[in-house]
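Structure in structure tokens, see below.
Note that this complex is displayed minus one protein chain, with the remaining chains in position.
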């Protein structure tokens, strides 16, 4: 039997990881918040929270709401800005032996380009582009809901960095495959999906929205069926690697995504429920490889038998 | 205090109902299946299951799967066809004092027109157009994901019947408001939403999709936040009445939709969980009207205070 | 036979094996109405996880005490939650659902495999005092607590296990030809894995003995409203397992 390290080794867009289980942006802080609960060096990769050019205070009012088997969040991209990230946070993360990716958000194509440029030589493993942000020049329509806007973000980011670039797709679209093909054609090295579904909750006592921002992003087990479907559809269509996420709570969930074609997965909301989820998913994948007598976890990727 | 009957009376697109709680298509059979569990005459309206021109056998293999706080279905529109519906089923339903709507599905615009024509003089209260079906002339893309296709279905149906026409929107779109505006402009008398979200489940033992049809429609509490958001967005944009659904299990859920702007609601998956859900929701609405000292339930419609 | 939704009280809950349990429920109205072959549709928890009900056959009835018996295997979350119930707890049950077996014939043969034996217990009890023959199969002796249950109800018990730890080594179908040759049955009932049922149906046809099968399908509503459970009919439109079944004449459905 091969050694565990080997079993789970994964490479996505040139980023080498000990295993395919990554921490999803916005749910794992800067990583260090969780260091007391698990060994950060045993995580596939950490995607730090959504970073913008300038510091952002985020949304007012209530920012989260629980929903059946899920949660809504409307954090509003609160973050200290890219300079503070580079100066204060990345140095700490360098002490760990884990690839770190920065998730970037902008309101214009230029902002994305600028962010990529600043992050280029900071020693991070890659950039994840969050295209679910509103494009202020196009009336606030999210970049991620229009193939051309998404493609131009990707092209600009690629032009400004030599780092591997992963584009994170928004599920709030009619045709996820068209989006995936557009960002692939624009040069994205990999795709991650799904970001949150836009949802809402209403307080029937106060007759007000529960969230200060009215709408928020739905995540957690509730969205898993939609995420899995989109990952499967995208994997059929693109050649670049796909990272799947959306409601992964267990190793079994992760395996579903990998069978559907994901080369790696990210764990998001589950970190809140159990900070040791990533560790448990990693262990579960190892056990699965052994139990099914596979040589490595990559043996399951895309092996879903349809008819 | 006004009498309960008055409190809940609702009219949508000229269809007068004792209360705003309707049974959603595909989840309530032809209504009669549930007559032993509740008094059909106390339901706002019954939308019978998706009907096509010809009988359909539906999908092979497993048709349902449970998901966290939800379920996937891939029934594949099994139904006896519109003639059998008219000849064998509608006569039975006429014995009840409840408005009956027929949910129609077609593979071409012409089929929808033909269905509307056949149903026109059958004494039903209205037609609900299911535009989530694949348009065979456009490569199988669902009518409900394209404004023009959806509008042409609505126009054709309207041209073939004098009955009130409700168009049921698919949530699998980038811009639900654009779809709503398109069907409103095409003459739809009301809008209902949401139909199911496309989802998927994978069996990690057999490495196969759980559903025979690979993908299926997600419904139940899991989708409520998405449904509520879409209902709210659509209600801001259109002038015709909106019927909200998606994960309604309780009166509280129904009130959330009504506050967001829905004039009426439909109960779907909840019927499977508790066949008496509709009755309980009706009672809960009555109690809410009394407790909040409203004159009728319509007083809450669209009253969501957004700052 | 009106269908009911009742809060049944748990009277007894016992282990038959480490994975199989018997649940006795106080549900007089269901007990009163039901016939062999029917099932109850159970809401195992008052929450959305699991969301749907679980169909379980009524494996016996004690009308005098107003109780029904369920025998179930713990396989997933629903049955795990069921397994936690203690005497006195309440359980939301819909039933009796489905069409039962047609009670006919004087020399019936019952062929069951695995959990498919559950509805056959109630059937055997009802067919008495006619001489009932049961042919049953399972993987290993531990699973054959069924023999204890059927012994008091039947004249003749024929047993196979995959590993030969009890009865004859092999599968039920191995014993069937000889049994059909040596005795003259006038009715066959079968419930279990579909491969087994298909074999039984074949033999029944050869020997021209009327035969009923009891099917299992994934069910949402249990009352004919959702069409999640339809099965292929030999003739005409698909049939709803929940209302037109779960018991069908062998000639009606494609196994």
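Letters A, B and C mark the chains as written, and numbering starts fresh at 1 in each.
In this text, a contact is a pair of C-beta atoms (placed from the backbone, for glycine too) under 8 Å apart; a residue touches a chain by one contact, two chains touch by 3 or more.
This structure is a prediction, so every number in the text was calculated from the model and none was measured.
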Quiz item: Relative to the complete complex, which of the depicted chains are touched by the chain excluded from display?
Solution: A, B, C
Practice problem: Just name the one of B:68, B:126 or B:209 that touches the chain not displayed here. | Solution: B:68
Quiz item: Looking at the whole complex, which of C:49, C:141 or C:174 touches the chain that is not displayed?
Solution: C:49
Self-check item: Residue of A:66, A:83, A:97 or A:120 touching the missing chain in the full complex
Solution: A:66
Exercise. For the chain that got dropped from the picture, name the residues of chain A it touches.
Key: 26-29, 33-34, 36-37, 49, 55, 57-58, 62-66, 68-71, 73, 75, 78, 80, 220-221, 249, 269, 271-276
Quiz prompt | Residues belonging to chain B that touch the chain removed from view | solution = 68-69
Exercise. Over the whole complex, note the residues of chain C touching the chain we left out.
Key: 47-49
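Simple rule for what comes next: only the chains that are shown with their structure count from here on.
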Self-check item: Pair of chains ranked first by number of touching C-beta pairs
Solution: A-B
Self-check item: Chain centroid nearest the full-protein CA centroid
Solution: B
Quiz item: At what distance in angstrom does the C-alpha mean of chain C lie from that of chain B?
Solution: 36
Quiz item: Quick one: chain A and chain C, Cα centre-to-centre, how many Å?
Solution: 47
Quiz item: Centre to centre, by mean C-alpha position, how many angstrom separate chain A and chain B?
Solution: 34
Exercise. Return the residues of chain C touching two or more other chains; collapse runs of consecutive numbers into ranges.
Key: 48-49
Practice problem: Name the residues of chain B that each touch 2 or more other chains. | Solution: 68-70, 220-221
